[in-house]
Every structure is written in structure tokens, then in C-alpha cells.
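Only one protein chain is missing; all other protein chains are in place.
For subunit A:
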Amino acid sequence: MGKEKSKSGPLARRPDNSAFKQQRLPAWTPMLTASTVLPSFYLLALICMLLGVWLLLTVQNTQEMKVDYTEAGSCNLCFEMRKNVSNAGQKCTCMIMFSIEKAFKGDVFIYYGLRNFHQNLRRYMDSRDDGQMLGRKSNLKSPSSYCKPFDVDEKGVPIAPCGAVANSMFNDSFILTYYTINGPTVVPLLRKGLTWYTDKNVKYRNPKMDNLTLPEVFEGTTRPPYWQKPVYQLDPFDPNNNGFINDDLLVWMREAAFPNFKKLYGFLYRANKPFTKGLPAGNYSVAISYNFPVQYFKGRKEVVLTTVSWFGGQNHFLPIAYLVTSGLILLTAVVLTVVWWKFGKDGKNMAD
């Protein structure tokens, strides 16, 4: 602009004759013509189709098994028992039998599934204190007001972890048993590494220990009202899996997007026979420590066993979506071709 001002002479105010200012920048104008549109449509249809077929084949190789244990078998009793809040302290175990027709090959993931449980309610989601779970001492003793009414108990003792999310944590546990000819074998489960690495190592930390034991660190706090044991005793076997970095807690704290969801419970430990290749076909049972009440929200509970493909668990939607889209594009392309065929002829006539 300075340059422009310094200009003088009879044509001082003449605008720059540059391509930008004259709106004459070289431009690419996508001309929608039959010769460009039709091939790209066919190509797109082909790509979608190939992807769809590939996904479908992959999905065919995955297996999934859902066992609803809400009221099934002996769990019926437990279900009835949990209806009464006063029985909350009592233990209840039950067992469900199921059989696997076809062996699960490869890694097997064991999930617990909940139906109709809304982890995605706004007020519920807000009811947590990430600062506390990051191990901030100040938040430990005075939880965020978002946690209300689960920030302190009746006596004013802070709750750790505070909030409705942690309070409502799923607390059923499962023992899988495989029945071979030789008798029942407990299916070994790996209950570690269930969470994202970043959750376990960055996002959630226990408060600084400073040569204190975990219970000492959490002194002056109390457990959430619905819990049976304090946060530093969540895993009786592995002391490093306690406190705010307990895997089950972390999995639960990652709130599910929909009311029907599953959460990872463990992996099949494949070191010993007969589980080196996965879960063999046969009869299984699952023994459930039935604690989590679902009748308040007309919910269901289930155990889900599944193998995974490169793009996640068994998911029939994506391949079908790709195939249907491919079909739609193909249809459009064919219609366009027909129209173009006629139109092209007309055009030729006009040109003649």
C-alpha cells in the first residue's frame, strides 16, 4: 500500500492490474460432465464395494457370545435379593451355564454389558472430579462441587473418589469355568491393561505417597456410599492396582456413549493349554458375584465374550453400509449413464 501512495502522476489512483485484484487468478473450474462424473462414480462404487466385501469377510471371522445373566438361572434369586436396598451388604453368587459351538480363535475379550444404563446423562457425567483423580491433594480433601451430593458424607468427610460416576461403579465379578472331559478348568483371565495407557499413567494418578502407604494417603476420606470397600482396597491381589489407578475404576470412569454398552472386564490368558489358541468349543459356566442392582432402571446385565478384528469387535454395520452405499452409487451411476446416453444423443443432434 505504501508503494501505491508514493505513486503520482495522472494515473495515480489506477488500481493494480494484478490477477488477484482483478479476480483473474488462474482457477480450476470443476466442470461436471459425463466423462468426468461417470468414471469417478463407477470408481467410487468399486472402492466401496471392495472395502465392504473385505470388511464383511473380516467380520465373518469374528465371534461374539452374549450371556444375559440378569434373571437367568440361579441369578434369579440374586436379582430378587438386590431389589431390596437393605440387603445391599449381603453377598450373592450365582452361576450360569452356556456352551460355545465354535471355538473362539485368537485373543478373546471378556466384557460386562449393561443395558438401559445412562452413563451419558449430563448431570451424571458432570458428577466427578478429575482433579481429585489426578491425585491433587487439595481436591482429595475438598472435592469439586460438581460431585454433589457425593462430595462428602453425612459427617462431612470427603469422599474419594467423589461423584455419582464413581459411586455407581459396576461391581459384579465373574469366574469363567470350562468343562472338559477331565473336569472343570477355570478359564484364566488377565485383568490388567484394560485401560488406555494414558488413562493409567497420565490422566489418573494416586496422590503423592511420600513413603506413606496407600491407606495412609487416603486417610481422612471415605468410600463412596454405594461401595463395599474403600478405593485403596479395590484389588486385593495387586497392590499397584489400587486407588485411583484401579483398572476397573478407570474403565468405568470412561463413560459410555449410549445406554446399552459393554465394558472390558479382562482378556483370556493364553499361556496354558487348552487356551493357547483361544477358547475351545464346549461347555462353560460363569460364576457371578451378583452385586450391581439393575431393576431400578429396568436394565439388563450380560457377559460378552468376543474376538476382535483389525477394526474392532464384531460389527456387521460397517460392511453392510459400505456395500449398500456402493450399490447406491452404482445405481446412480447407471441412471446417469442412461440419461447421458440419451442426452448425449440429443446434444449431438443439436450440434448437427
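The rule is simple: contacts are C-beta pairs under 8 Å (C-beta built on N, C-alpha and C of every residue); 3 or more make two chains touch, one makes a residue touch a chain; residues count from 1.
Keep this in mind: contacts and distances are computed from a predicted model.
One chain of the assembly is not displayed; among "Phospholipid-transporting ATPase", "Aldehyde dehydrogenase", "Glutamyl-tRNA(Gln) amidotransferase subunit B, mitochondrial" or "ATP synthase subunit a", its UniProt protein name is "Phospholipid-transporting ATPase". For the chain missing from the display, the contacting residue among A:30, A:89 or A:236 is A:30, taking the whole complex into account. Contacts to the hidden chain, counted on subunit A, fall at residues 8-17, 20-30, 32, 37, 44, 48, 51, 55, 111, 113, 117-131, 134, 144, 146, 148-149, 164, 167-168, 196, 198, 202-203, 226, 254-264, 293, 295-299, 310-313, 315, 317-318, 321-322, 325, 328-329, 332, 336, 339-340, 343, 347, 350-351.
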